[in-house]
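What follows is one structure encoded as structure tokens, with my remarks underneath.
Missing here: one protein chain of the complex. Every other protein chain is in place.
Letters are used for the chains, namely A, B, C and D, taken in the order the chains are written, and counting of residues starts over at 1 for each.
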Amino acid sequence: MFTLQELKRSALISLWFVFLTFPIMVVKVNSIEKTVQWRWMNVVYVLVGSFVLSLLFRYFLYRKEQQSGEDEQQGDNTGRSLIHRLLIVPKYRNMIYGVLLGTAVVFPFLTSSYQVNIMTTALMYVVLGLGLNIVVGLAGLLDLGYVAFYAVGAYSYALLNYHFGLGFWAVLPIGGLLAAMFGILLGFPVLRLRGDYLAIVTLGFGEIIRLVLENWGGFSQGPSGISNISRPGFFGIELSLEMAIVYIYYLMVLFVIVTIFLVNRLQDSRLGRAWIALREDEIACQAMGIDKIKTKLAAFSLGALWAGIIGVVFAAKTTFINPASFTFLESAIILSIVVLGGMGSIIGVIIGALVLILLPEYLRALSEFRMLAFGAILVCMMVFRPQGIIASIRRTYTYKPRNRDEA
Amino acid sequence: MDYFIELFFSGLSRGAIYALIALGYTMVYGIIGLINFAHGEIYMIGAFTSFTVATILTILGLPLLAIIVLTGIAAVVWSASYGYTIEKIAYKPLRHAPRLSALISAIGMSMFLQNYVLLAQTSDFLPFPTLIPDFAFMEPIAHIVGSTDLVILITTTVSMIFLMVLIKYTRIGKAMRATAQDRTMAMLVGINVNRVISATFVIGSSMAAIGGLLIASHIGQINFYIGFLAGIKAFTAAVLGGIGSIPGAVLGSVVLGLTESFATGYVSSDYEDVFAFSLLVLILIFKPSGLLGKADTQKV
Amino acid sequence: MLKLENVQSGYGNILAVRGISLEISEGEIITLIGANGAGKSTTLMTISGVVRCRAGKISLNDEEIQDLDTDAIVKRGVCQVPEGRHIFPQLTVRENLDMGAFLRKDTKQIKQDIDYVFSLFPILAERRNQDGGTLSGGEQQMLAMSRALMARPQLLLLDEPSMGLAPLIIKQIFEIIKKINEENNTTIFLVEQNANQALQIAHRGYVIENGKISLTGSAQSLLQNTAVQKAYLGI
Amino acid sequence: GLTADTIKIGVAGPHSGDLASYGLPTVNAAKIIADKINASGGINGKMVELLIEDTVCKPEIATNTATKLVSDGAQMILGGICSGATKAALPIYLDAGLLVISPSATNPPLTQSGDYPNFFRTIAPDDAQAQLDVDFAIETMGYTKIAVIHDKGDYGKGFAEFAKQFIEASGKAEVVLFEGVTPGQVDYSAVVQKVKQSGAETVIFGGYHPEASKIITMMKKKRLDATFISDDGVKDQTFVKVAQENAEGAYASGPKDTSNNPLAQQAVQEHKDMFGTDPGAFFENAYSAMLAMTSAAANADSTDLAALKKALQTVPVETPLGSITFDEKGDAIGVGFSVYQVQNGEWVELK
């Protein structure tokens, strides 16, 4: 399968990697005691490892290029991969949804509360991903500060609960609306920025919100955070921890369903079309009478709305929050979910969230290599499937003759 | 007034530090339109390589000047190699992919490199040897501008001028500009686009390596995580100055450094980053393509 | 000079060029005509290596070039005025022209050539320090043509050079094509919607339909061919 | 089946990410002791098994970690490195009735609020240290103008706020500056200039050694000769190593000197033998916590929370920190603090 030339090339590459990793992996100095440790074994690992990996890497790249004919082609609606066909035919689609829903319902009965707990987290990220997908995937606005709205939601609940004893259900809409308001407030001045300028400004906003929470101790209790936040009530019944975990899990399942339903509607609406068009060509959009600012604001604040709602759930679930949970990295993960899943595709985002959130949990077996592997997997997934796991499969409109005589 | 001057120079040298990293950021962004989140990690690797090499050379008992020069060379060589390799692995296969995919790839790369150094070296903070001695002639103003500050300021200025000349007047610079604006057409006028992109990564990474060496010796400590915040700040600075523009990166860095310094000095360092980011937002609202960035001229 | 044998290429799963064979000898002007989407631009892009050649052979001066990178092909004296002009938007007119001469080292001669193209298109001279991206459509087209001339190619690939130009300038463009062909012995491969005018100056022509060559012959014979007249000349 | 013969101890803390350096030494301490116990026949015949789980010091991940440890059958928990993450996870452990001993979570309410009866720690809470440092600055050194700086983290800022409160309460000195610095920032010269401007005679810093060494280095560079007083996050040999000669003369509070304690020396030696390096932050605390936990389990011959608590509160354990028991709330008795100073590159206890 591999020609001699390929092997030779890999050999060269592995030598290159030995050179590359030498000062980091082989040498380890102790500058105090002035000793140097030479870990020659690592040379062997690198040599062998990079040889094999480079062969694999190029083999898969080659495969990808061969296949690109089949699915990279964006324009063609027919002849797509199996999964696309499955998802496009309503009968199959409903079947898949049915199976998924069934699994989701029985899941807590089959697994431990740990599994349920991380699945809840994953579902929260599904919703976050779907929310950000409105902003990034549909409207094409690169938002690197999405976590700010998540924080707004979480702190709304934490503070309202702490000061006024307001319950989960009361704050849920409040948190969402507050976040949406923030979305409008922040979006208004910056939405005329293009592409990456918008990205950095949103990143800045995300950081500003976190820093304010961190420093304004009188308001947010600063870095030590707020603890003992109430869990969601269940008709006034006190739930045990186990029960509470399962209860929140089902809540999240419900939220996910509602979100999918609503996001689907958004996507197939006049507004959704305008977002997609805006993503494709702003100038043409304006020339077609679309109010750029208003439409973008709608996307921005709707995205924020979901983040806010999930923020409330987050606070209720962990019962403790502090600003450390709302760093840029969090935004990066949510963005990765959207891109990895396949921008603009609902199913893709769901799969992306499940993969990215469950992956680190299941990578726990790798212990300290966990984040190393996570980084590497992100890179590989992008390299080998740049359009995401499931590239956008938008329902496209078709004209069905109505009110007309069949002549 | 003294206080003002002290703060001014504090801000200036902080700006110069950001600039060393921002220059590479802006170059890479300029050419492939990618926010290279792994750039901060290249800087970190430059610092680690410097650390290793400098320590070994110190053990060997070489004179200080030789140590500085050799360490600098080693840092540049390895950082540049990392930059080159990263581009080949994580970005080149994504040339024709949606831009966000490359962004995620960059974020993944950044995580990978952090943890790679964490595992291969250590999670602890390591003392970085003082490579730049206190110059005697600086003593009278040492409480305002230190020797390291001076070296950093000079290096930043020289790098900026070097890069500006490179981009404006040399063949490779011309090729870079062409590649940045229209890759297909750049190929059609005979530019080897792959080589130009690699060269950009190599040059940008070399800047980061020099930054790693100088900044680490300024701060006196390194660990695997130093690239993250520095990277974000440098990126902010690059955008502030108008991303893609070399003098813009330096100006943006200095403005950012000064803002942070004055915010700390006259308000509170609790909110220095809040000031920094607010300034960014304000400037971008009024100058949507940064201080020195070219407005995006789109003819319809 | 240039020979295509059974060349296939395309985008994704679309095969736009489905086995084209053609030949150009040195000093010739040939033209490729065909309907929209027939694969004309793709053919040019494949020759210059921007679109990968999937099958078949392309040889330039008896050397196979189908696997070379674009810059290597350009170095062998091929130059293209691509469809859509591809002006470097943030370089000035002057810098765009310089970029056309990227591979040349004869500074003096380059200066002269710049003066020459400015004399051909005075409006460009007026706009010499304006960013390429802000030029009007026609000005951009002139600039694209001028930039190609700056490369002093052996083989010039022109993709609809008259698009968007005023009638007066169109005439001039065709004159220029003829002139550089005669004076510099530049071989020219011309793709035009304006088939009538293209055939007026070409020596030979090919007709492409659905990615395949359907007809070939001298320019005269094509002009007289009734099928061609009906489909492409609008007569 | 197996559970009968093993005692599972969960080790939770940041093992990756930016705070890994605070979490990994605890893992090492746990491994060392577990190996030792298992080599000598286990706890009353039961082998010790470690379940090592990463929290990245993030509350939301810490809760996942906690539920995982609970469902994996952990019977005791070593850790919770950061107070924040620990706080988030504690209700889950409490619900499952697991003992938690932290080597480093210093936030006072963890014990003082009484919300977490299952929580113990082998480190003193922040308020105790702050009191000590403030007394030292005012009473011993006689300073009247004090700048209080912190790293904005829960630990550093908590400490700094206590310090400020105690200084103000003393009535003898004045807080001329109270500020946070951003950890990881490339340069602290502006804040140092500000300290200088404020005319402070000393800086009390709340936070960890990386920032402390940057600040003290910058203070020396800017020719500022206020003294530097800090907390146990700084009283670490790394601080001296990193700040080198700039560290000379700095003060910090820390657990009473135990370097003469043979157990402490032994612990360090064991670490060197097993991992080939010097131990990192909170190693002694972790080592002690692990010892206290395992011997409590041995004494109680059970991992039942009530029994363990009783053992911890009544039976003293010999640890690198000295002989310790725990009070009602869960703080270790006997992990007192002293003030240290860097003299000739070593931390020396001031008597």
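Operating definition for what follows: contacts are C-beta pairs under 8 Å (C-beta built on N, C-alpha and C of every residue); 3 or more make two chains touch, one makes a residue touch a chain.
We adopt the following convention: contacts and distances are computed from a predicted model.
Asks: Write down which listed name, "Reductase", "Branched-chain amino acid transport system ATP-binding protein", "Na(+)/H(+) antiporter subunit F" or "Hydrogenase expression/formation protein HypE", is the UniProt protein name of the chain that is not shown.
Replies: From the choices "Reductase", "Branched-chain amino acid transport system ATP-binding protein", "Na(+)/H(+) antiporter subunit F" or "Hydrogenase expression/formation protein HypE", the unshown chain carries the UniProt name "Branched-chain amino acid transport system ATP-binding protein".
Asks: Which shown chains does the chain we cannot see touch?
Replies: A, B, C
Asks: Which one, A:L254, A:A284 or A:L366, makes contact with the chain that was left out?
Replies: Of the candidates A:L254, A:A284 or A:L366, A:A284 is in touch with the missing chain.
Asks: So one chain is hidden, and I want to know which residue out of A:T3, A:Q66 or A:T398 touches that hidden chain in the complete assembly.
Replies: A:T398
Asks: Touching the missing chain, which residues of subunit B?
Replies: Touching the missing chain: residues 300.
Asks: Considering the whole complex rather than only what is displayed, give the residues of subunit C touching the chain that is not shown.
Replies: Where subunit C meets the chain not shown: residues 35-37, 84, 123, 127, 130, 134-139, 141-142, 160, 163-171, 193-196, 231-234.
Asks: Need a quick check: the contact residues on subunit A for the chain that isn't drawn.
Replies: 74-77, 262, 265-266, 269-274, 276-277, 280-281, 283-292, 298, 302, 396-399, 402
In this text, only the chains that are shown with their structure count from here on.
Asks: Report the pair of chains linked by the most C-beta pairs in contact.
Replies: Max contact pairs: A-B.
Asks: Calculate how many whole Å lie between the centre of subunit A and the centre of subunit C, each centre taken as the average of the chain's C-alpha atoms.
Replies: 46
Asks: How big is the gap, in whole Å, between where the Cα atoms of subunit A centre and where those of subunit B centre?
Replies: 28
Asks: Could you put a whole-Å number on the gap between the CA centroids of subunit C and subunit D?
Replies: 73
Asks: Touching two or more other chains, which residues of subunit B qualify?
Replies: Residues 115, 122, 126-127, 270, 273, 298 of subunit B touch two or more partner chains.
Asks: Enumerate the residues of subunit D that touch no fewer than two other chains.
Replies: Subunit D, residues with two or more chain partners: 16, 20, 24, 152, 180, 241.
Asks: Where on subunit C is subunit B touching in the complex?
Replies: 48-50, 69-72, 74-75, 79-80, 82, 86-91, 98-100, 102-103, 131, 133-136, 147, 151
Asks: Within their complex, state which residues of subunit B touch subunit C.
Replies: By the definition above, subunit B touches subunit C via 171, 174-175, 177-178, 181-182, 184-185, 187-194, 294, 297-299.
Asks: Can you list the residues on subunit D that touch subunit A in the complex?
Replies: Against subunit A, subunit D makes touches at 15-17, 20, 24, 52-54, 57-60, 63-64, 67-68, 70-72, 83-84, 87-88, 91-92, 95-96, 107, 109, 115, 152-154, 157-158, 161, 180, 241.
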